[in-house]
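Data first, discussion second: the structure below is written as structure tokens.
Removed from the display is one protein chain of the complex; every other protein chain stays in position.
Chain naming follows the written order as A, B and C, and within any one chain the residues start at number 1.
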């Protein structure tokens, strides 16, 4: 757990009022918490630009399970990258479609490459990834 | 499972060449699959603009488990919305930090509101959501 | 010009160090300036969600000027919306392609609709819009 430091930040009165309204509506209990979240998001955005950075990626895909042996193919791809895959979660959306969330950990470039490969697999309808920091 | 229709699409020769290179690198086996993925992503982007649309959301959050009783708070929030929460997945990143993936289903506006509330909870460092279609 | 208010914000020591590094690299002279920029971006993101909000939009398009009478078409579309179009800037990229930047002002939904129409015009290769606040 990290030390907390208090710093004075200068705001325009009007902007501060609008920001306080926004974060109250979003459910924040105090302003510091909301500012810290913005700062952390900015750091994560920066980290993602570095292909060698160690991060986690949450890949969400939707696929039709009865087409093209897609589950065999997904299992096959994932077993070739045991070092990158931390865990996965499966949900039956409806009779035709599945949603799968795959949590990856490793270098940004390797996460991106594996995500591309999974999304490109026949039967996978589309996918999206979000990256998060390890720290 | 849906009927397949074949349509003729006119491409610039040069753009087609660049696209074929890109999708081969990403791991696509054929061009139709890659075009279909683009089309579906476009439809999902559109659907997200409608606050009343029924969709699924994958929310990824990172939090410090030993701070502010954050797990109690997260459990408390989630139990107030049993209708919106489908499943969740938990990963211990390191001694201080946890990653949690929460899969939500419901109207876009309700998913967004609950995601905002979870991200705003004290101890949650940041969060990101991706939306996917039910169809 | 607005009144300036100073507020104490609590940061984790490590996050603050990383943020200070990042903003120095980006060219910021002080931390308040960088925090204020994050806060304003967050407010703009929120404002964009409201279809009735009055904003400005910067639309960048690339088109092939010698195809499909695209310039006539663009002029035609723009003259039908004199109330939405503030100004435009034209650049000859190379013998085939033009870049045009069109600055729009009005309700978010009207800006989006006109941008869609311009991007969809025959000969326009693609386009992207960014929204900014009037305040």
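The criterion applied here is as follows: a contact is a pair of C-beta atoms (placed from the backbone, for glycine too) under 8 Å apart; a residue touches a chain by one contact, two chains touch by 3 or more.
Not measured: the values here are computed from a predicted model.
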Among the chains presented, those that the missing one touches: B, C
Absent chain, residues of subunit C that touch it: 1, 23, 26-29, 33-34, 36-37, 40-41, 44, 56, 58, 60, 62, 64, 66-67, 86-89, 91, 93-94, 96-97, 99, 101, 103, 116-117, 119-122, 124-126, 128-130, 132-135
Footprint left on subunit B by the chain that the document does not show: 2-16, 18-19, 22, 31-32, 35-36, 38-40, 42-43, 46, 135
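Heads up, the rule we're going with is that only the chains that are shown with their structure count from here on.
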Chain centre separation in whole Å, for subunit B relative to subunit A (CA means): 8
Computed distance of Cα centres, subunit C from subunit A, in Å: 25
Touching two or more other chains - residues of subunit B: none
